[in-house]
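Every protein chain of the complex appears in place save one, which is left out.
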Amino acid sequence: MTMTIKADKKKSAATPEQGIKVPVYQTKELNLWYGEKHALKNIDLDINENEVTAIIGPSGCGKSTYIKTLNRMVELVPSVKTSGEILYRDRNIFSSDYQVEELRTRVGMVFQKPNPFPKSIYDNIAYGPRIHGIKNKKILDEIVEKSLRGAAIWDEVKDRLNENAYSISGGQQQRICIARALAIEPDVILMDEPTSALDPISTLKVEELVQELKEDYSIIIVTHNMQQAARISDKTAFFLNGEVIEFDETDAIFSNPSDKRTEDYISGRFG
Amino acid sequence: MRYIEHERVVKRMNGRLVTNVIFKGIFLAATSLAILALVLLAYRIITQGAGHLSLDFLSNFSSRFPDRAGIKAALIGSLWLMAVVAPTAIILGVGSAIYLEEYAKKNKITSFIRINIANLAGVPSIVFGLLGLTIFVRAFALGNSILAAGFTMSLLILPVIIVASQEAIRSVPGELREASLGMGATKWQTIVKIILPAAIPGILTGSILALSRAIGETAPLIVIGVPVIIQFLPAGIMDTFTALPIQIFDWASRPQQEFQTVAAAGIIVLMIFLLLMNSIAVIIRNKFQKRY
Partner (left out) sequence: MRTSVQEMIAQSKGKKNKKFMEKMIPVILFLIASVSVLTTIGIVVTLVIETITFFTRVSVADFLFGTTWLPFSNKQELFGIWPLIIGTLKVTLIAVIVAVPIGIASAIYLSEYASETVRRIVKPVLEVLAGVPTIVYGFFALTFVTPLLQSVFPEIKIFNAISPGIVVGIMIIPMIASLSEDAMSSVPKQIREGALAMGSTKFEVAWKITVPAALSGIIASIVLAVSRAIGETMIVSLAGGSTPKFNGDFTDSIQTMTAYIVQVSKGDAGYGTTIYYSIYAVGFTLFIFTMLMNILAGYVSKRFREEY
């Protein structure tokens, strides 16, 4: 598939009058504290299905915290407290009968630094399906191939599936991590600055991949790179000091920001 | 097509969560078991031996009669032993560590010394006893004196002190070193005036822990031939002596039930001795922690 078609698709998805959007995530009055530090303040955001939502902002603005709240990974920090709610497909993810493990099988995540397991490439991809009870070797083989193809890395690694995932380059490792997330067929993929540790060519590959994945998944991507947000996202949220300053169509944010601070940030005046 | 049906994932979820809770319980139980062992050990020994503890127990020599048996000779003997082991082991250990960290070039001899130290740490203590018996007791004709035992024990704990001192020296920031050398100080001046003072808490902590190991060691002393029944105190390092663990071993291996009480009392004295040393090590460690 060529990039031009993709770009057209992006344009059409971004037009507001294109039918009713289904929200996957609805964030309502979300507050979050690390101990005494108030890191997220009254966040209200709706994130739609089959869109790429970019979250931008200077470091320390809470964008990473927010994306990690969406799959409750933020709770690994012992002193975290939250209030408000986040509805994922109309269920509050903080409610006591919602197990984090169940949430996280629906919501995949890709991290800043590639973090493949110290296992073979094959076992990395098969890990998720295996913990969900798939043992049949033939089915696993199919899932591995499908996921690696989905992450556009099948051709590069198909002959070395049994090699350790750390034997390939950082950019390839990151796509292995994306494939690993795809293997459990999630609904949403969270990406926390997925290209910050990659070289420009690998970054481009991941960006192209995000465009393709949008067909089947809802993607939320945190990035410190504004050009990246402009290139790949349909909607953009600008975070500053734990607050959402502006949330709109990406084109609107970058061409005609309504808030002065947004304008300052995207024009590079701070951050 | 989809391979992973969400309904099935949810159905299996409970089983996986239960497995997680069960195993968490198992892991916690195992950890508690290790702690329980320590509590049980301490409880047993205190209840067995506390009744026999008295000033008389500290000031009497050992005896054939349980109620008169005391620990004086062993306690003083262990102190004498420390008086030899502490300077010997610390000088050898810190000297080796300085050499390895500051002077040694990266060559085969150095890496051989390092590997050798690691392997020496794994040699059973009783084998050190055999070394001491042949070299110090017989070849150097030191007999079963404090000096022979002290040298043997020093070699036994040497690897521990070397490794601890190496770590302490390594943790001294390079900038301090460069600052001193940059003022024209010689290497040795830098080591004595800058690096050692900065590394001394780590060195001391490691050394005290190593010394407390030496106090509790029994096997090498037995092999060297340290006697049990001694009715006098040593006057110098060439005298024969006895030590706490040897005395406890003797009491514990006697058939009469009453001597078990005496042995337990001896163990309490030994453990208090060790606890004191460890507390000093902890105090030093806490006092000097994170200074850079």
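Order of writing sets the labels: A and B. Residues in every chain begin at 1.
Note that a residue touches a chain if its C-beta (ideal position, glycine included) is under 8 Å from a C-beta of that chain, and two chains touch if they have at least 3 such contacts.
Computed from a prediction, not measured in an experiment: that's the story for all the values here.
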Report summary line: Among A:R89, A:R104, A:H224 or A:R261, contact with the omitted chain is made only by A:R104
Report task. Identify the residue among A:I131, A:A152, A:L204 or A:A252 that touches the chain left out of the display. Result -> A:I131
Report summary line: Touch assignment to the omitted chain, from B:N20, B:S111 or B:S171, lands on B:N20
Query raised in the report: Where the complex has a chain not shown, which of B:L41, B:L58 or B:I272 is the residue touching it?
Result: B:L41
Requested in this report: Just the residue numbers, please: which parts of chain A touch the chain that's not shown?
Outcome: 71, 73, 76, 78, 100-105, 108-109, 111, 113, 115-119, 127-128, 130-132, 164, 166, 177, 180-181, 184
Query raised in the report: Which chain B residues touch the hidden chain?
Result: 16-17, 19-20, 23-24, 26-31, 33-35, 37-38, 40-41, 44-45, 48, 91-92, 95-96, 98-100, 103-104, 112-113, 116-120, 122-131, 134-135, 138, 155, 158-159, 162, 184, 186-188, 209, 212-213, 215-219, 222-225, 245, 248-249, 252-253, 260, 263-264, 267, 270-271, 274, 278
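In the analysis below, only the chains that are shown with their structure count from here on.
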Query raised in the report: When the centre of a chain is set as the mean of its C-alpha atoms, what distance in Å lies between chain A and chain B?
Result: 52
Query raised in the report: Inside the complex, what are the residues of chain A that reach chain B?
Result: 99, 101-102, 105-106, 129, 131-134, 139, 142-143, 146, 184-185
Report task. In the complex, go through chain B and note every residue touching chain A. Result -> 2-4, 6, 8-10, 12-13, 16-17
